[in-house]
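This structure is in structure tokens; I'll ask about it shortly.
Of the protein chains in this complex, one is absent; all others appear in place.
In this document, chain identifiers A and B correspond to the written order of the chains, with residue numbering beginning at 1 in each.
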Amino acid sequence: MLYREVGQYNTSYAQDMAVFPIRQDRVAIALILVIAFLVLPLTASNFFLSSIMIPFLVFALATIGLNLLTGYAGQISLGAGAFMGVGAYACYKLTILFPDVNIILLVLVSGFFAAGIGLVFGIPSLRIKGFYLAVATLAAQFFLEWCFIRIPWLYNYNISGAIEVPTRTMFGVPVVGPAATPTVRYLVVLAIVVLLTWIASNLVRGRVGRSWMMVRDMDIAAELMGIRLLRTKLVAFAVSSFYCGVAGAMMVFFWFGAAEASAFSIRLSFTILFMAIIGGLGSLVGSFFGAAFIWIPPVVLRSVPEAVGFRIAAETVEHLSLMIVGSLIIVVLILEPHGFARLWQIAKQKLRVWPFPY
Amino acid sequence: MLHQIFVAPFVQMATLPDFFLQVLWEGFVGGVLYALIALGFVLIFKASGILNFAQGIMVVFAALALVWLYEIGVPAYIALALCILMMLLLAVGVERLVLRPLVNQPDIILFMATIGLTYFLIGLGEFIFGGEPKVMITRQLGIPTGSFELEAFGGFIIIQQLDVAAAVIAIAMVLVIAVFFNRTKIGRALRAVADDHQAALSVGISLETIWVIVWFTAGVVALVAGIMWGARSNVSFALEIVAFKALPVIILGGLTSIPGAIVGGLIIGIGEKIGEIYWGPLLGSGIENWLAYFIALAFLMFRPQGLFGERIIERV
Partner (left out) sequence: MSAPETAAAAAQEVLLAVDNISLSFGGVRALRNVGFNIRKGEIRAIIGPNGAGKTSMLNVINGFYHPQQGTITFKGETRRDMRPYIAASQGIARTFQNVALFKGMSTLDNIMSGRTLKMQTHFFWHLLHFGPARREEIAHREVVERIIDFLEIEHIRRTPVGRLPYGLQKRVELARALATEPDLLLLDEPMTGMNVEEKEDMSRFILDTRDQFDTTIALIEHDMAVVMDLSDRVAVLDHGELIADGTPTEVQGNERVIEAYLGVVH
């Protein structure tokens, strides 16, 4: 009942192609943006912004990146973590070399470095498919991880091997570095993520997204429609790596504040892959669901024992957390293999006819 | 610089042939053990089309369990028997709780489920067994631990008896499994299931039983691999890395091929060792983390389904 489209007619193809053709959707998205941009910064605690919202947004962006490659273009990649690392280290070197350039610009530029490397590691996709390709992307993961440790130039010859975020300002306000407040960092991250999500949605509903899905579903038929397979796959790798790179740069500059190579290990790649699958492969909205589901419960889990008054060793919490996340993944996959995006679609369908059952 | 890459290593190999043989031997043993781990992957993939990411952690888990049991006072051989029983229980558990509910889902979903399983086992393992490295109970299990020397090319090669034992056991296991797969009724059922679940069901093959058998076999293989690896280095969760090494082996050999796992294992084992010793100093340490993958990639560019894998033929 709430969700009925009665009376809403699309009178042009342009309207039909809009991202949110249904008025209720438009209202909902406007509401979410208002809450995100205006309400949260004013009301939420620093903890909420720093430890829940910023990581959630960063992961959501990385998940969108992986989703574009694996969900839309059908190329399984296990190297998302390494590409995030490329973005992070690129951003670090750029800001060390050009300290006066706007840091947000540098974050976006570092995405291009990640895209370039992603392009190179995408070349095997011409010949290799499926699980074979997935394992081949691990070559990228392990090689880049090794580079992060073995190329001291990347971390400015710092003895500890870690990169630390210097303070950078914009309009006089510290945006990154120890002096930047959670609110400022949150707003910047939010703006970047909203912008890049919009761009991703544009790509996905047009010719580019279609060409990716064609390659995913049946590349032989796609070739016959005139798709250049290698070019399409490489574009997917490049765009996906761009998104992961930007997410990685934001992870270090707006969340951690510092990082070492181990932050971009295969654990990170798998975390992003989980988020993409649990959220729903081939769905941008799903990326947000997935990021929320994988990130938020463990954070909550870690703070619950304290809140309730239990004393559990940090290690044990880690172990329990791993076990619970592992089981949850299996459970969600059993209940809805297509992820939360599908559950959301089903929910919307029910909302259309509520309070009637069908 | 070019001289260093293209000439010097070969000169080294030629001038110190006994050392070269030693390196070859080390690579061979490593390769055999990779092959053993890869075998576990291939078994499960052949029978259920799933790339069981948890295979690596099963190796670690089995080894840790064995050592832990011994530490709490269980005699070595009984501990071994208990571990085998544990792998059976694990196989049954996985089949019932993970495989059965996900029976018709696409491969990537099942792959993800095995990653979920991996996380779960890591958490459980660290919780029960603790995180510090342990020492494998090699002697207690009756595995020889001495070494002997061979003279060759005017120098010496040191061969660990353990390594010989590992190689022999691994080869024996592979032969037994290969025969089992190709000559017995159950083996045929396994191959049927690998081809087409629904067709296999329709001729009366019990998917559940087959899967339990396969996962159990893979579990036993994992246990043996864990014992052997653990005997050569310590037993800890760092062993997980070994599992990642097995992945290039299976894509190089072909996901569906048992001989492929062996050949792939040897190529990767030897190739990696040679690369590490002779070219390693050039690039810095740690190249063994990714060298195996690049070796596999190089082969895959020419044979995209691995050396012995089945060609994926698409009909239009």
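Operating definition for what follows: contacts are C-beta pairs under 8 Å (C-beta built on N, C-alpha and C of every residue); 3 or more make two chains touch, one makes a residue touch a chain.
What you see is a predicted model; the values in this text were computed from it and never measured.
Trainee: Using the definition of touch stated at the top, determine which of A:213, A:285, A:301 or A:331 touches the missing chain.
Mentor: For the chain that is not drawn, the touching residue is A:213.
Trainee: For the chain not shown, which residue from A:205, A:302 or A:350 touches it across the whole complex?
Mentor: Only one of A:205, A:302 or A:350 touches the chain omitted from view, namely A:205.
Trainee: So which of A:120, A:151, A:221 or A:304 would be touching the chain we can't see?
Mentor: A:221
Trainee: For the chain that got dropped from the picture, name the residues of subunit A it touches.
Mentor: 13-14, 17, 199, 202-203, 205-208, 210-211, 213-214, 216-218, 220-228, 235, 282
We adopt the following convention: only the chains that are shown with their structure count from here on.
Trainee: Where on subunit B does subunit A make contact in their complex?
Mentor: Touching subunit A from subunit B are residues 51, 97-98, 101-102, 105-109, 111-113, 115-124, 126-127, 131, 244, 247-248, 250-251, 255, 283-284, 286-287, 289-290, 293-294, 296-297, 300-301, 304-306, 312, 314, 316.
Trainee: What does subunit A use to touch subunit B in their complex?
Mentor: My answer: residues 76, 124, 127-132, 135-136, 138-139, 142-143, 145-146, 149-150, 220-221, 266, 270, 273-274, 277, 281, 315-316, 318-330, 333-334, 337.
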